[in-house]
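The block underneath contains the structure these notes are about, expressed in structure tokens.
Let's look at subunit A:
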Amino acid sequence: MTTHLPILQVIIPLLAAPFCIFLRIPRLVGIFAILVSAAAFLVSCGLLQQVITAGTISYKLGGWPAPWGIEYRIDILNVYLLLLVSAMSTIVLVAAQTSIKKELPEDRHVFFYTSFLLCLTGLLGILATADAFNVFVFLEISALSTYTMIALGTDRRALTASYQYLIMGTIGATFIIIGVGLMYMMTGTLNMYDLAERLPEVNTSRTVLSAFGFFIVGVCLKLALFPLHLWLPNAYAFAPSIATAFLAATATKVAVYLLIRLVFSIFGIEFVVTVLPMQEIFMVLGLAGIFAASVSAIYQLNIKRLFAYSSVAQIGYMILGLAIGTKLGLVATLVHMFNHALMKAAVFLAIGGAVYRIHSAQLIHFAGLGRKMPLTMAAIVIGGLSLIGVPLTVGFVSKWYLVLALLENGWWPVAILVLMSSLLAVMYVWRTVEWIYFTPPRINIDDVTEAPLSQLIPIWILVLANIYFGLNTSLTVGLSKMAAESLYGIFGGVL
Partner candidate 1 sequence: MELVLDIISWIFLVTGCFFCLTGAVGLLRFPDFFSRIHAASITDTLGAGLILIGLMFQSGGWGLVMPKLVLILLFSLLASTTASHAIAKAALKSGLKPEVSSADEPSEGESSSKL
Partner candidate 2 sequence: MSDLFAVVMLSGIYSLISASLFLDLDAVDVAFTEASVGAGISTLLMLASLKLVSRYQKKTRYKPILAFFVVVTTGAMLIYGTLDMPHFGTADAPVHTHVAPRYLNESMGEIGVPNVVTSVLASYRGYDTLGETLVIFTAGIGVMALLMVSKQTKQESKKLIPADMQQQIILRIVAKMMIPLILMFALYVQFHGDYGPGGGFQAGVIFAAGIILYTMLFGLSTSQEVFKATTIELFTAAGVLLYGGVGVVCMLLGGNFLDYDFLKHDPVHGQHLGILLVELGVGITVASVMMIIFFKFTWRTVKHKYKK
């Protein structure tokens, strides 16, 4: 069975999702979802082990060889993110059991879990595949299920948020498929590695150039790169807490992965930096995103929106890492993808725990909660510290590598800007802290107690992971370095 691990990674949740409809009983479906996700996590662990010992794994779907059939190709980069996504979904699902019960009417639970598993399927599918069109298919699965999950939010504004995302997401997906179509037109193949081989012959043509343009814009819409981030804050703010935690931790990371694949594996960094001034564009947009979104975050009244804006800012850091265009820059991006998932999942789950008790995500309703829910609030604080990049947390590791990469490239003014931007993070995190700890309560919170144990445990697993991976970086940095090596290896390490 071990040879089938690449496909098992995706079809376990894929088949489990429709199966949920048959199970019908909400509690049962919830537990089933956890088991499925845990199985996916185990599979990705197995894959990690295989990839490390045996190198890249290729799996032919339907038994057809690569350019004719669809291929799954797992290398270090994939498996790194597969591990991240499946781990996050498992942890989040554990917390979902109680949280969903309060936020959604019972007859929708089954559909929520089904959508969740479908979303997981989509994300894992995007990560595992080596086929450009297959990417699009799974992108649609994850996107559609995401719209559903967001629209299920209790607030009526969730519907508009979901609709907004649907429009933007569809534009993004359309652009991606146009890009894929044009590439197929010029090469006659859809397999990424086949594309990478055949594109250089035609990459001076305008068709390929516009294919690249469409693909990049589409992916950037998906990953909410400033200024294409407009859908994100509302979507995160009004979705059910669990959905927010999961999406914040994984969805944008997968889009960033897609961008990395596109830039490094399909077109090649050489093409990307020579034909278009992508380095400059990414740098400017990344920085603009960091500052604009951080400043917006400072003025938010809804704590979920606040951290949603912070997500946009954090994406700026990832893009900035890519913009550097060096191995170390890529490492910084990859490390930050992992770390950001850890911190955002922790923060949003903790917020979910608080919402579970006080039924509001308004910042003023969080006033004085520090005394009532010390453990949950401490999780928000530690997550926030991690966002700032305080030592001993994962955020510091990310920042360290990013600044190091910037210095190595001689971009020291950007390095200073990056460091300054973390002060903006201090400002929005500290605003939260002041509300939570140093402001008397505005609403009656006498009966408020700590979040239920089934949420506290996942929250604190994530918080401890934030600290653990801040201290022991052998997994994150190690894998990122290996991934960066292999990605640069393809084109013999230009730059």
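Just so it is clear, contacts are C-beta pairs under 8 Å (C-beta built on N, C-alpha and C of every residue); 3 or more make two chains touch, one makes a residue touch a chain; residues count from 1.
Selection criteria: all candidates are chains of the complex that A comes from, given by their letters.
Not measured: the values here are computed from a predicted model.
Screening 1 or 2 for touch with subunit A: in this complex the touching candidate is 2. On the subunit A side of its complex with candidate 2, the touching residues are 4, 7, 11, 14-15, 17-22, 59-64, 67-70, 105, 107-108, 111-112, 114-115, 118, 121, 125, 131, 133-134, 137-138, 140-141, 144-145, 147-148, 151-152, 171, 175, 178, 182, 184-190, 198, 202, 205-211, 213-214.
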